[in-house]
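Shown here: the complex without one of its protein chains, the others still in place.
Order as written gives the chain letters A, B, C, D and E; numbering starts at 1 within each chain.
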Amino acid sequence: MRIFGRPRTAYAHCDLPCGVYDPAQARIEAESCYKIIEKYHGSKEDIFRGRALHIKEERAEMVKHHLDVLWHDYFKPEHLEKHPELHDLFWNAAKQASKVKASVEQADAAKLLDMIDKIDEIWRATGGPEKTRVLKAAKSA
Amino acid sequence: MRIFGRPRTAYAHCDLPCGVYDPAQARIEAESCYKIIEKYHGSKEDIFRGRALHIKEERAEMVKHHLDVLWHDYFKPEHLEKHPELHDLFWNAAKQASKVKASVEQADAAKLLDMIDKIDEIWRATGGPEKTRVLKAAKSA
Amino acid sequence: MRIFGRPRTAYAHCDLPCGVYDPAQARIEAESCYKIIEKYHGSKEDIFRGRALHIKEERAEMVKHHLDVLWHDYFKPEHLEKHPELHDLFWNAAKQASKVKASVEQADAAKLLDMIDKIDEIWRATGGPEKTRVLKAAKSA
Amino acid sequence: MRIFGRPRTAYAHCDLPCGVYDPAQARIEAESCYKIIEKYHGSKEDIFRGRALHIKEERAEMVKHHLDVLWHDYFKPEHLEKHPELHDLFWNAAKQASKVKASVEQADAAKLLDMIDKIDEIWRATGGPEKTRVLKAAKSA
Amino acid sequence: MRIFGRPRTAYAHCDLPCGVYDPAQARIEAESCYKIIEKYHGSKEDIFRGRALHIKEERAEMVKHHLDVLWHDYFKPEHLEKHPELHDLFWNAAKQASKVKASVEQADAAKLLDMIDKIDEIWRATGGPEKTRVLKAAKSA
Partner (left out) sequence: MRIFGRPRTAYAHCDLPCGVYDPAQARIEAESCYKIIEKYHGSKEDIFRGRALHIKEERAEMVKHHLDVLWHDYFKPEHLEKHPELHDLFWNAAKQASKVKASVEQADAAKLLDMIDKIDEIWRATGGPEKTRVLKAAKSA
């Protein structure tokens, strides 16, 4: 029963429960923060604005969670050796997500997106997409 | 402070808290189920296998949650008119996710991935990526 | 050890984890929304009103969750055949619950209650109470 | 905007976030435990049985949560005066729910249902249904 | 493999999942409420104040949860016999935590801390620290 057809050894690096990792999870939540801030400024209604702030708080918390999972579970010592900025990058991204919770400046959310994009670059440089995602093309194999 | 530079009217279709939608969220969790089943069959250790089943249960629950959000909040009556299969597609995908909770057949997880890919196609056909995601390219605008 | 005394075959239709289903779960949360809106209008205190809006948001989210579970797990293709309005009913109820999150109009919560009551009627028409609840009377059997 | 038409003073006893209380919430979860144990014994498959135990654990936790909310938030000192057994009843029900987590004896779940029914009786004796639920009949008022 | 070196019989009183209990868990969350109220009064910014109220609500909910666990799972009938005030103490602490949710008076949070300290005293009097915590000193044994 090998529908997707990728070699089993590809997963050897990865202990359960590492599963599948993709910075897209953190990015989607950070994009929500970015858009919520835009909508916040586009409205004059107090109830709408209150909800926007509260929902942003939850979305930024999810950013932190998804970043933590990547940092804890995807990245390994060999990655850190090649990318020694990894720890600071994640730490600063988590602190930026905290800032986004408190802020209504869209620039703060944009900066968080940039940080996630840097993490995404390292994830790609370390073979993340091939090692962790299940490719669509593979299905027809 | 308009760093990403997309026109505000682009979001008019979308009530808070719709935020950002992408079937990738459901797919990543379904890929986890797919891989967990593979690892389950690759191990003979009871503790590992028990954890695999339990973690799969949680991941499949997340698939259902992300699909529900798309169905409730992203899709609108005008989408249903053009894609009358929408309700059945989501209903069957939710039922397939339930099946994946109970199953250790990788084909069941692969079928769930196919269903999510069909939802993804409709999301794309309805302009989902442009309407809901914040593009990287936009940042330099 | 058969205290409640209902025949085992009664559960054959129902895969674990279907358990026990009752639209009362969604209704109780929707009633909370209804009452919270009433209290919101009955108070002039900002802190109280802020809390009311926030708690309503959570309760309406629970309505959506309980409706999703019913739609995914209780209702089967044979029910849909007899009640072809099922999909639209659930979809519109989920959208109404989203509206209740954003609204402070009690009529919006009342409309949500009506929709849940229609789902409840179908649940009853399909034998829900007998098939899924554990009756008190049965205990003395 | 008074669709349900019940006098506002009826809620005076009740601070936000008391909302709506009904022991039915705890009962539905406890019924799940009861049925899950039945299904557990009706199956010989290890995977099914493992899932049954795990889902029962979650459902029994929800019983405890719903009982806690009733005890903390619905019941008031005047109720305790008339029903001095209240504290022991809740304490023992919580301990019974813990037992149900660990047990595969259906009698343990049946005993938990009995305890919830006793709590339900006191809830009714203290006017719980009228004070906390939103009646269907009221809608046409 | 007995690194911490405490006799196994020490845990005989304690069914899984009792684990480790310490009123410090409830106290830390209640201290958060106390400090959040102080910061609330120290700020004039609406967004900051809104966040403070919302985070306090979550922290007070955690106080209730940790107290419930202690009451359900740590305390046993023999403790109640020696400390008959136990039920009222927990009930009133839960109600005080509800009050802290609604209040911006620091005295309300201080009163909650006092109540937790009384529970802590009983926990100590019943041998809680020795029975439930894993001591640092033990590690070198």
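Everything below uses one rule, namely that a residue touches a chain if its C-beta (ideal position, glycine included) is under 8 Å from a C-beta of that chain, and two chains touch if they have at least 3 such contacts.
Remember, predicted model here, so these are calculated numbers, not experimental data.
Shown chains touched by the hidden chain across the complete assembly: A, B, D, E. Interface residues of subunit E facing the missing partner chain: 1-4, 8, 11, 16-17, 19-20, 22, 24-25, 28-29, 31-32, 34-36, 38-39, 42, 48, 51-52, 55, 59, 105-107, 110, 113-114, 117, 133-134, 136, 139.
Residues of subunit A in contact with the chain left out of this view: 15-17, 64, 68, 71-73, 87-88, 91, 94-95, 98, 101-102. Annotation for subunit B: contacts to the undisplayed chain at residues 47-48, 50-51, 54.
Just so it is clear, only the chains that are shown with their structure count from here on.
Shown for subunit B are the residues in touch with two or more other chains, namely 16-17, 101-102.
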